[in-house]
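Incomplete set of chains, arranged as in the complex.
Naming follows writing order (A, B and C), and every chain is counted from residue 1.
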């Protein structure tokens, strides 16, 4: 239910067509819907401009499917992250437009593609192994109608690969840098451009990478200003924030 | 063996019906029973008012079943936590009233349901993925005859969901807050109510949640007074303590 | 040296007024200036749009003063962070306009105040103890001509304090949230607004806050999307990034 629907409801109450009790129930649900195991934040679209996103880990495929259907029936598009084949099977009955991206581990339903932004987000990876996280960022940003430019495998071990592609990064409104191991790419890019950098540490690496801790700490301690950081492997979060900034 | 049984035994000794040696053996077992791999704390019911609870991890299903049968034969009700299907199969021959809750991972036998308390415990989760831990808390509290009120998926990402349900939390005698990720819900609820909050960090999350460490540290550092914390994923502990407080 | 100066130099070469050797030396210095203990990044203004900022820790006051004077003579304004009284004394001979902010621990010289931006950055603290870090963010953002709105001591222990001031936060183009202890404020604000949030964990707290680790982890694990994080106590970094975003 969006603001238009709310206005219609209130007018219907004014005209006596909708009883007070029914309207109260509708408005109550307008705020949040209690499914027992989940309380869906219906007000979110209005409050922050975007619908809820379904984080699939720790939910059963049945739960995901029911939440998705409820939201879909409320008029919302659907983005489910950390999804697998089983989640996909649960959602795909809702709308034939459903798309499963197995690299990004996302399931999406968009009723109607909107024109993407003119400005774009650069999503840059240090290595091939970082692509799944980067792809989650890309899918998220694109779901919210942002244009995305992908630049892969330009880590600092061969820095000229980055320098060759710097123009495409400089032209972006905001850049997402996805890197594991020592995560140095975020600092290097941060020192070369004048736009905000969202750094995503990944769990790529072994030994003293401690599941992404090395990249996380490196990015937090970036000697280049202009770099802020999201959780390890949090491609979704990076894509979401980059989208907020790109659309300012 | 409860206090009544002890009195009966001593009277039997007094009357010469029970030889001293037999009585000594009975009283010795009254304190604890040695099964070789386990020393059952028979005195516990008398000392702290509750029977022992069987923590299943690290025990074989056979061991759990034997401990359960011994305790059952001593007159105790049974609560086994971190149980699985195999544990359930081992216990279910003891009494047809056995219940296996696969979400909470508990197996329980209660001979006789008692009337639950008038006051109640609110068990609140931040997200759907926290429900298994919360359910362990609920089952534990209910096993010890407490009334429980479940409120799910009201994390701070959409704080109005919490505010809408605040009355039910305020009316509780004690509240259990179950949250992973950044665990902020405990602080927020702690700042809004005047009753004790038992916070349960969960291992829900990824990357820098480090298996629940982020929520644990956040809850320990709650800026709201009135919040105390149990181990990560320790629904049992939270339900137990909340029960102690609820029954004061 | 800015682009205009470079053009003048080249014209002077073209006209034969400046010998090639002298011009090469000037251009070389245009890129970076070697002071022995420091290599000043003269190209930075042109590359990322802002001059270098002097981080004082680990530098002697003499080194800071020499770097500042060199940069000042190159035409740059001066921002020195983590400065103390002694640093201030070293710099204040350069220009009487120097300002020392002992709360933010900054020393600044701006030759000419520019009109600040119309849009503004909200800088919000959870508690009074977080103000020094927040003030470093404010001074930084203001140094780069951003308008800043300060909102202090609205942590989640009394969440209505935040809700009362939410309009001023919602109207900001970007919000900096500064919080120690459990750092929950970042998630709560992230869930309430539709603009980017830059979260700054602080070392405020004790015991299991582990010098800001608790707030850092909490903010990285924020269940609300739209939150990215900088280093513990890194007010400068937050103010800098927020400025980049505010000026997009």
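Descriptive notes on the structure:
Simple rule for what comes next: contacts are C-beta pairs under 8 Å (C-beta built on N, C-alpha and C of every residue); 3 or more make two chains touch, one makes a residue touch a chain.
The model shown is predicted, which means the values in this text are computed figures rather than measured ones.
Whole-complex copy count, one sequence throughout, 3 copies displayed: 8.
Heads up, the rule we're going with is that only the chains that are shown with their structure count from here on.
Comparing mean CA positions across the assembly, the chain most remote from subunit B is C. Subunit B and subunit C touch with mostly matching residues; of the residue numbers seen at this interface, over half occur in both copies.
Rotation angle relating subunit A to subunit B: 90°, from a CA superposition, given to the nearest 5.
The central chain of the assembly on a C-alpha centroid basis is A. Centre to centre, using the average C-alpha position, subunit A and subunit C are separated by 28 Å.
Each chain gets one centre point, the mean of its Cα atoms, and the points for subunit A and subunit B are 38 Å apart.
Our note on geometry: subunit B versus subunit C, Cα centroid distance of 51 Å, whole angstroms. Shared contact sites, meaning residues of subunit A that touch two or more other chains, fall at 47, 216, 231-232. For subunit A in complex with subunit C, the residues that touch the partner chain are 47-50, 53, 173, 191-196, 198, 216, 220-221, 225-232, 236-238, 240-241, 244-245, 248. Against subunit A, the residues of subunit B that register as touching in their complex are 127-131, 152-154, 157-158, 160-161, 164, 204, 206-209. Listing the residues of subunit B that touch subunit C in their complex gives 126-127, 155-159, 181-184, 187-188, 190-192, 205, 207-210, 213-215, 217-225.
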